[in-house]
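A single protein chain has been omitted; all remaining protein chains appear in their positions.
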Amino acid sequence: MPLDEGVRTLVRDGDTVALEGFTHLIPIAAGHEIIRQRIRGLTLVRMTPDILYDQMIGAGCARRLVFSWGGNPGVGSLHRFRDAIQNGWPAPLEIEEHSHAGMANRYVAGASGVPFAVLRGYTGTDLVGQTDAIKPITCPFSGEELTAVSALTPDVTVIHAQRADRAGNVQLWGITGVQKEAVLAARRTLVTVEEVVDTLDPVPGQVVLPARVVTAVAAAPGGARPSYAHGYYDRDNDAYRQWDAVARDRASFQRWLDEEIGAAVPSGGER
Amino acid sequence: MPLDEGVRTLVRDGDTVALEGFTHLIPIAAGHEIIRQRIRGLTLVRMTPDILYDQMIGAGCARRLVFSWGGNPGVGSLHRFRDAIQNGWPAPLEIEEHSHAGMANRYVAGASGVPFAVLRGYTGTDLVGQTDAIKPITCPFSGEELTAVSALTPDVTVIHAQRADRAGNVQLWGITGVQKEAVLAARRTLVTVEEVVDTLDPVPGQVVLPARVVTAVAAAPGGARPSYAHGYYDRDNDAYRQWDAVARDRASFQRWLDEEIGAAVPSGGER
Amino acid sequence: MIAAAEWTADEIMTVTAARALGSGMACFVGIGLPSTAANLARRTHAPDLWLVYESGTLGAKPGHLPLSIGDGILAETADTVVSVPEVFNYWLQPGRIDVGFLGAAQIDRYANINTTVIGDYADPAVRLPGAGGAPEIAASCKEVVVVLRQSRRTFVDAVDFVTSVGYGTGPGDRARLGLRGGGPGRVITDLGVLAPDPGTAQLTLVSLHPGSTVEQVRAATGWDLAIAPDLAATPPPEPGELRVLRELTGHG
Partner (left out) sequence: MIAAAEWTADEIMTVTAARALGSGMACFVGIGLPSTAANLARRTHAPDLWLVYESGTLGAKPGHLPLSIGDGILAETADTVVSVPEVFNYWLQPGRIDVGFLGAAQIDRYANINTTVIGDYADPAVRLPGAGGAPEIAASCKEVVVVLRQSRRTFVDAVDFVTSVGYGTGPGDRARLGLRGGGPGRVITDLGVLAPDPGTAQLTLVSLHPGSTVEQVRAATGWDLAIAPDLAATPPPEPGELRVLRELTGHG
């Protein structure tokens, strides 16, 4: 289905939405469509809320953010993310934060249909006290104390992949991150792809997501830019560097929103 | 290194040894070498102790068996396994048994460096009461009761793979079963391969085990027969059917042991 | 219509089991009769049946019947192959599988299943293969179909060992045990089809195969078997079904 229809059908105001892709295959086009459709009150989930979530937060889509590292990789800070947390602009943003290992295991638990996962981690850190999603757990065999994290089960997971076939089977390769788990953990899934093909020729390192765990596929060639799609196009590192200047300032961000996305800042944005 | 040296160096009397391979890539040649070297008192671990463990148990290598399904797939029973459990021949065999899901998760916990794994399973079954490796665990978030299984950490894991390179990186593909986890869970690992090559050309569906988790590689072409090596040779289904007759009877088994392996039954075998 | 003599006990069990599968369903397939039934269904009324084998082959489309759950033909024809931990944790456990097939050495009135030992666990009369994937198939599939020949040896008042839970000790037990799948919906034998009574959760005869009688079924059951008031007659195997089945099993 077309991307706008996919977003309209699957993403609703107030949903918990995970857009995943670990540096590679970030579903940028889908995120921009969410901005364009002015979907509001979202709990945005993502290990690395990089420039995409900077944009979605700045555009006022998010009520809450669940994440583990909020920076512009290799460049610096996310200024819209900061402005939301430090100054509540364009709206207050609740946060729930984790480590990467914690987030990854929360998706694994969600994908596995169990309410929690166990890891060595978090002990002694101040992360523990900030959320109910992290608790100690005692090994029933050794008596050791470890850490439990609660399962993540997004209403919708959105990912970008290289290819899908007409039956809706999805194929991605290169750095595949946490996408398999994020898809399997979700109630509904939207996958944008570089292309829809007749046959998914096997590729080394591939992850294939069977059609039955994919709610909708939308063709979106270039849909991961300025991140990249292994085998299709490279990461546009300059665009990541340039984002820093755009996002530093509310006015230049609003100009970007208007000109590049066609979505002016929401009314009530300026407080 | 040569297979006999690999076994001699890595497998010791009394060790806990996992030979894994889920129907595919079963390390038969390595198992036969263990028989030939008359290694004794082993705790043999394997999800599916098929004809290989039937042979090793019948030959008197095992003191204990940890497993989840002890049959000859598609054929029927394992007669040496039965004879050991029902009649203590050639030696009494302690057993610890699980479900496949339980065993798989025990390897996952071992590979992950945590002392237990959590699953939905076992509740209401009589498996629970037979081993200390299964305990209830309460979700610290939802209060739900689930099942914990203790980690498996073999002294040695032995697998068979299609290829290794000269640096000791190992590549396997097709049905890859639980081999990755069984290797990562072990203290030492021995990998037999169809061939040692200069470069591991990537193959769809491959699992690559980096050299640093492989203690020793031994070339053993055909080392999975009568199971199979995807891309090299097919499963010899007739050999599985024929094993039934060989194993049914102690005398014909002992003849097989003498003629095929060159290891007559241990003294004290007949009681 | 083909007369009863024209098919074997295995054939009517297999055909009846195959009919339990609808196109588009995901089916967790064990080796033997379940695999035959699933492949029969895929070749007849359920071309889009999605076969999952515990070896991690998802969406396998074997051109011939595999001997083991890990034959090469399964990997070669699958939509994708995943590891064994994944097939259990990511596919079976979360309830993504519609139907799971199980065999049994013993079954009781609450459809609890024994595939572990006959006799005492510590000193068994007959040691059986054990659990394999069965406990979690029984726990997590939306529906479980059990297939086995019916006799007083197999349909017992109490199983010697509960390998896989059906309805435990009665209504409400599955929920109490945290088993999220629906449990055994049908038990298909060589004589008929049994299903749990919605009130008592006890296996009840709901369909009689051509040529079988209620007395025969009762005589082959180790408890006082209830008979459904609307007892049905199992539709006999169609010639087309038998033809495909025999091609599959090499008895064509």
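Order of writing sets the labels: A, B and C. Residues in every chain begin at 1.
The working rule: a contact is a pair of C-beta atoms (placed from the backbone, for glycine too) under 8 Å apart; a residue touches a chain by one contact, two chains touch by 3 or more.
Keep in mind that this is a model prediction, so the values were computed, not measured.
Student: Shown chains touched by the missing chain?
Tutor: Even though it is not drawn, that chain still touches A, B.
Student: Could you tell me which of B:208, B:229 or B:247 touches the chain that is not displayed?
Tutor: Going through B:208, B:229 or B:247 one by one, B:208 is the residue touching the chain not shown.
Student: Out of A:175, A:197, A:219 or A:261, which residue would touch the omitted chain in the full complex?
Tutor: Answering carefully, the residue with contact to the hidden chain is A:175.
Student: Could you tell me which of A:1, A:127, A:167 or A:261 touches the chain that is not displayed?
Tutor: A:127
Student: Which parts of chain B are in contact with the chain that was left out?
Tutor: Against the missing chain, chain B presents residues 111-114, 169, 180-181, 184, 207-208, 210, 212-213.
Student: Please give every residue of chain A in contact with the chain that is not shown.
Tutor: Contacting residues on chain A, toward the hidden partner: 22-24, 47-48, 67-71, 73-75, 77-78, 81-82, 85-86, 97-101, 104-105, 107-108, 119-127, 130, 144-146, 174-178, 180-181, 205, 207, 228, 230, 234-235, 237, 240.
One rule holds in what follows: only the chains that are shown with their structure count from here on.
Student: Give, as an integer number of Å, the spacing between the C-alpha centres of chain C and chain B.
Tutor: A distance of 28 Å separates the two centres.
Student: Using mean CA coordinates as chain centres, what's the gap between chain A and chain B in Å?
Tutor: 40
Student: Can you list every residue of chain A that touches 2 or more other chains, as numbers and ranges?
Tutor: Residues 112-114 of chain A touch two or more partner chains.
Student: When you check chain C against every other chain, which residues touch at least two of them?
Tutor: Counting only residues that touch two or more other chains, chain C contributes 89, 93, 140, 180.
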